[in-house]
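Removed from the display is one protein chain of the complex; every other protein chain stays in position.
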Amino acid sequence: MHTRRDMLSQSAKVATMLAAAGFLPSLAQAQSDGYNKAAFDAKTINDAVKAMGAQAPSESKDVTITGPDIAENGAVVPVGASTTVPGVKRLLLLVEKNPSALTAVFDVTDAIEANVSTRVKMGQSSDVYAVALTNDGKALFAKKEIKVTLGGCGG
Amino acid sequence: MADPMRIRAQASGDKATVRVLMSHEMETGQRKDSAGKVIPAWFIQEVTAQHNGKPVMTAQWGPAVAKNPYLQFIVKGAKVGDKITLSWVDNKGDKRSDEATVA
Partner (left out) sequence: MKPLVIAVALSACAIVATAQNAAQKSTADGIAEYRRMLEEGNPAELFEAKGEALWSKKRGPKNASLEQCDLGKGAGTVAGTFVELPRWFADTNQVQDLESRLLSCMENLQGISAAEVAKTPFGRGEQANMEALVAYISAASRGMKFNLPQDHPEEKKMLELGKRAFFYRAGPYDFACASCHAADGQRIRLQDLPDLTKNPGDGVGFAAWPAYRVSSGELWSMQRRLNDCFRQQRFPFPGYASEVTVSLGVYMGVNAKGAESIAPSIKR
């Protein structure tokens, strides 16, 4: 009988094999060596970016953060990060006042545009950051304040 | 296995905009149930996308991504009829993989 542990160790072995053969995209990527727990546990923007191996971010007009000015419900806030900076390796989305600032990391390859959107949870009104990490270790950001209200009793 | 994703890939010129809806609780691990016990964190950690079998995007997510997550990205050089595959793995090791055709 296969226990769950057996199966997990088996798939880990298979995964390692596939990674060695260059089949698993995430493990084959130069910088991505599994889940970056330190970055996702970091409390502040700067700590999260540092944990991703970059310098402290500087503001740039070439990075864009999109989102509403006000979110009716902080449980679902649509945000997007994009940049025209060449040599971008990653796009990060961070919410400054969340318990942990980093919400998502996107690896940018030549095959996709440096333009991603998702929806994040915001615990309170806060600045939301889009950070672009470049191949030469620079970090550039744009930020936007998003106000969060608690919805009322209505529909 | 988890509920299927909804994937829509729409071609426009020489790119395709891919829009994905995933079915997942994305539990932060900060909430407590009515008995006062912490509801354990349960969230998608990794998302990967492939275009005609070639990896084009990977993402790492934390629990602050919203429940039933939405994701949008743009694949260069995608044409009508091409295959887009999305896969995710969560912190419990559950996974899901779904495919769509660029329309």
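By letter and in written order, the chains are A and B; residue numbering begins at 1 in each of them.
By definition in this document, contacts are C-beta pairs under 8 Å (C-beta built on N, C-alpha and C of every residue); 3 or more make two chains touch, one makes a residue touch a chain.
Just so you know, these numbers come straight off a predicted model, no measurement behind them.
Residues of subunit A that touch the chain left out of the display are 68-73, 75-76, 78, 119, 147, 149-155. Contact between subunit B and the unshown chain involves residues 3-4, 6, 19, 21, 23, 25, 67-68, 70, 72.
Keep in mind that, in the parts below, only the chains that are shown with their structure count from here on.
Mean C-alpha position of subunit A lies 13 Å from that of subunit B.
Looking at the complex, you find that subunit B touches subunit A at residues 15, 26, 28, 30, 45-46, 48-51, 54-67, 69-77, 93. Across the complex, subunit B is touched by residues 8, 25-26, 28-29, 32, 35-36, 40, 75-78, 80, 95, 98-100, 102-113, 115-121 of subunit A.
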